[in-house]
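The complex is shown incomplete by one protein chain, all other protein chains being positioned as in the whole.
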Amino acid sequence: MDAWIKAQADVTALKKGLITEKQLREESARFLRILIKAVAGGNLEDITAPEYGEAIKYLTGLSASRAVQGFSPSETAIFIFSLKNTVFRFLQDEFEDRPAELNKVVIGFSMLMDKLGLITFETYVNGREEFIREQQRSLMELSTPVIQVWDEILILPLIGTIDSARAKQIMENLLESIVNTKSSIVIMDITGVPAVDAEMANRLLQSMQAAKLMGAECVLTGISPQISKTLVHLGVDLSSVITRASLRDGLDLAFKKLKVKVTKMEV
Amino acid sequence: MEKIKEVGINKSEDVIMARQVAREMAKELDFGLADQTRITAAVSELSRNIYHYAGTGRVVVKVLSESAKKGMEIIAEDKGPGIPDIEMAMQDGYSTGKGPLGQGLPGSKRLMDEFEIKSEVGVGTTVTIRKWL
Partner (left out) sequence: MERVPILKMGDTLILTIQVELHDETALRLQEDILEKIFETKPQGLVIDVSAVGVVDSFFGRMLSDTAIMARTMGVETVLVGIQPEIAIILQEMGLELKGVHTALNLEKGMALLQGMGEVGNGED
């Protein structure tokens, strides 16, 4: 037991912040107890047998939570593989004068541990993927804000690339906001968009045309020389929207349309 | 919830009936408002095609559940004249800017996740569409 913990600690020590030694000890002891119970029946081959149920359940839970805590795959897998080496050493001592038996036990145990190791890896990957999906979802919400900057003026600052899922989200957010704020002008700013392709441009156009159907005029701003060149080369037809080089110009235009005058206060 | 419903299309009011049935099912399945409307619009399009081109036919609306996935399937079938050139019927008039004429089939395809069409001249047309939750 101590040897196993030490073997794990050598590696996981790197991530001391992620797990305390006490916690590691508890988890290890718990798993060892469950595993001993499972092996007691003499079955080293079929891990789908009922006696392994508890061990696998514990292992999947552990791997999944470690994946989310930020353990690397090897740090997660070491939990099982370090146990393998420790047990081998122990078996070597035990079966010192019975080499034939030693061989049999080692092979059996080795296969068992490999199977369990694969489980940790699989759950780890699934856990990671779930984690990534979760992040993508929240990133999607974060990345499509619609801001009301003035009565009846909405600004939609776009950053990064816009795939079809995000385009859908943008359109839905925008249209909802138009209803909620009773806005009549939408400024879509693409200063933060590094490059556009034809598909992305068409997605943005769709959003702007949908906004127009709801009675909001759209101004596309933040068009860099590079992007304006690309749009023309791609043959994207922007004639249905008003475009301006900078967000400032767009805002200025919006104020004019709403007959709002911004002046410096006289001091 | 009834898992399958059928609406016969014989008159123009039946088009409304078909889309009401589809919207009802989409709502019960917990589709969002935008998806409910997408499904209803596609059903409207397909059942109207039946009424216009074949005169009579039927629309079958089904709940789909495959292990983890849930969704809806709509089959619109008629024994009408059939479509001689499906490829042309599926062509998008959008880019040519000729207006909404003939936007029905490609339009409803875009609204759904899956779209299949089988048609034989003189035999009839079957369109199957699916949307997943």
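Read from first to last, the chains carry the letters A and B; within each, the first residue is number 1.
What we mean here is this: contacts are C-beta pairs under 8 Å (C-beta built on N, C-alpha and C of every residue); 3 or more make two chains touch, one makes a residue touch a chain.
Every value quoted in this text rests on a predicted model; they were computed, and no experiment measured them.
Engineer: One chain is left out of this view; which of B:I4, B:A34 or B:V121 touches it in the full complex?
Structural biologist: Of the listed residues, the one touching the omitted chain is B:A34.
Engineer: In the full complex, which of A:I155, A:M171 or A:I190 touches the chain missing from this view?
Structural biologist: A:M171
Engineer: In the complete complex, which positions of chain A touch the hidden chain?
Structural biologist: 171-172, 175-176, 178-179, 182-184, 206-207, 209-216
Engineer: Please give every residue of chain B in contact with the chain that is not shown.
Structural biologist: Listed in rising order, the touching residues are 12-13, 15-16, 19-20, 23, 33-34, 36-38, 40-41, 44-45, 48, 51, 92-94, 97, 99-104, 106-108, 110-111.
FYI, only the chains that are shown with their structure count from here on.
Engineer: Using mean CA coordinates as chain centres, what's the chain A-chain B distance in Å?
Structural biologist: Computed value for the inter-centroid distance: 36 Å.
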